[in-house]
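With one protein chain withheld, the remaining protein chains of the complex are depicted in position.
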Amino acid sequence: MSGHSTQENRHIIPARTYIAVGVGLLLLTAVTVGVSFIHLEGWNAIAAVGIASVKALLVALIFMHLLYDKKIFLVIFSTAILFLGIFLALTMFDILSRGEIYPEYEKTIEKNAVMYKKAEPAPAAEPVEDSTSDVQ
Amino acid sequence: MSSGNSNGHPAHLAHHFSDAAQQSESAKIGMWIFLLTEILLFAGLFVAYAVYRSANTEMFYNAHKHLDIHLGTLNTIVLITSSLTMALAIRSIQLNDRKKSIKLLAATFALAAVFLIVKYFEYSHKFDLGQLPGKFYTYTGIEGSNPHIFFSVYFMMTGLHGIHVIAGMIAISWVMRKTIQGKLSSEYYTPMELTGLYWHLVDMIWIFLFPLLYLIG
Partner (left out) sequence: MNKIPEVNYLNASRGIRSWLFTLDHKRIGLLYLFSIMAAFALGGIFAILIRLELLGPGKDIMEARTYNQIFTLHGAVMIFLFIIPSIPAAMGNFILPQMIGAKDVAFPRLNLLSWWIYIFGAVFAVISMSTGSVDTGWTFYTPYSTTTSTSVVAMTLGVFILGFSSIFTGLNFIVTIHKMRAPGQTWFKLPLFVWGLYATAIIQVLATPVLGITVLLLILERVAGIGIFDPAMGGDPVLFQHFFWFYSHPAVYIMILPGMGIISELISAFSQKRIFGYKAIAFSSLAIAFISFLVWGHHMFVSGQSQLASAIFSFLTFLVGIPSGIKIFNWLATLYKGKIRFDTPMLYALSFLFLFTIGGLTGMFLGTLATDVHLHDTYFVVAHFHYVMVGGTVMAFFGGLHYWWPKFWGRMYNELWAKISIAFTFVGFNITFLSQFVLGAKGMPRRYYSYLDKFQPLHDLSSFGSWIMAIGFFIMAVYLIHAVFKGRPAGDNPWGALTFEWETTSPPPKENFIETPTLTHGPYDYDKIVPERTI
């Protein structure tokens, strides 16, 4: 065994490409930091995740060779992202739509945790205190 | 179990594979599946993040201002650069340039260490202020509901990521050793390739953690 047939499918990417991608990633970092200082309401989050996704894609396709390698690796990676998406989407769907059909269930919930109660002028004390009583 | 050259097999070829291509491709599929499990491990934390951010929007905005954006950006630059050096290290071994490969691996390792040191300073600052997760939270300067949850999420995400950085450093030093011993070459560099994949994933996760935690606009 010598020479060929050792590491399959070897594709050597020029150093220039790697460096270009690296510089691109740094630039995108600058962009995302910059954008975060501009007030865009809900769009800030979308911009942040969008830019991060582009960066991640660059890392996956070039640094991790997904663009050049066997397609099976790309399939595995996409599967992971897809199922992460399913997990996130269906859970958030529940969280965001609670109380939608029967709005009367959407009572105001005491949002702040019991542990912050101490400072406020005593509302009817609840018997849940013990697990948090050591906290000020 | 690769006792070697009995029937013309190279030393790194295990007996139950028929050739090296089959072996290295198996290893890579295995590694990618492992990365998939890592992504789904972090998925839980991303979901938790989304749930609690949506429940305490205002607090998340206020709390994130207490993270140091300079250090966060610095660490992003550090990790991205380390990913680049890792990729170049693999390229060098593909070209059989062992010396250069070792240097680049060393650089990657050093950058990873820098990342952890910066993280250490961030953490200890938060410890001093009492910006701690859950019931240990004692800081009082953040408006909005349940600021301790922000720090629970912050410490869980960066903590789990930090553990992965440490694991990555162990893997990098392991392949560095192998390269120095001359066990890796353009003929066979699977261990380095797998370590590289892992390291890029660690980088990729940070690419998301950074804007989600430091840049809530």
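For clarity, chains are labelled A and B in written order, and residue numbers in each chain start from 1.
Everything that follows uses one rule, which is that a residue touches a chain if its C-beta (ideal position, glycine included) is under 8 Å from a C-beta of that chain, and two chains touch if they have at least 3 such contacts.
What you see is a predicted model; the values in this text were computed from it and never measured.
J.: Of the residues A:38, A:67 or A:90, which one touches the chain left out of the display?
T.: A:90
J.: Which subunit A residues would touch the chain omitted from the figure, given the whole complex?
T.: On the side of subunit A, residues 72, 79-80, 83, 86-87, 90-91, 93-102, 111-115, 128, 131-132 touch the unshown chain.
J.: Could I get the residues of subunit B that touch the absent chain, sorted low to high?
T.: Touching the missing chain: residues 1, 14-16, 18, 22, 25-26, 29-30, 33-34, 36-38, 40-45, 47-48, 51-52, 55-56, 133-136, 145-146, 148-149, 152-153, 156.
Just so it is clear, only the chains that are shown with their structure count from here on.
J.: Quick check: in the complex, which residue numbers of subunit A touch subunit B?
T.: 1, 5-10, 12-13, 15, 18-19, 21-22, 25-26, 29, 32-33, 35-40, 44-45, 47-49, 51-52, 55-56, 59-60, 62-64, 69-70, 72-73, 76-77, 79-81, 83-84, 87-88, 91-92, 95-96, 111-113, 115-116, 131-132, 134-136
J.: How about subunit B: which of its residues touch subunit A in the complex?
T.: 8-10, 13, 19-21, 24-25, 28-29, 32-33, 35-36, 39-40, 43-44, 46-47, 50-51, 54-56, 69, 73, 76-77, 80-81, 83-84, 86-88, 91, 94-95, 135-138, 145-146, 148, 186-190, 193, 196-197, 200-201, 203-204, 207-208, 210-212, 214-217
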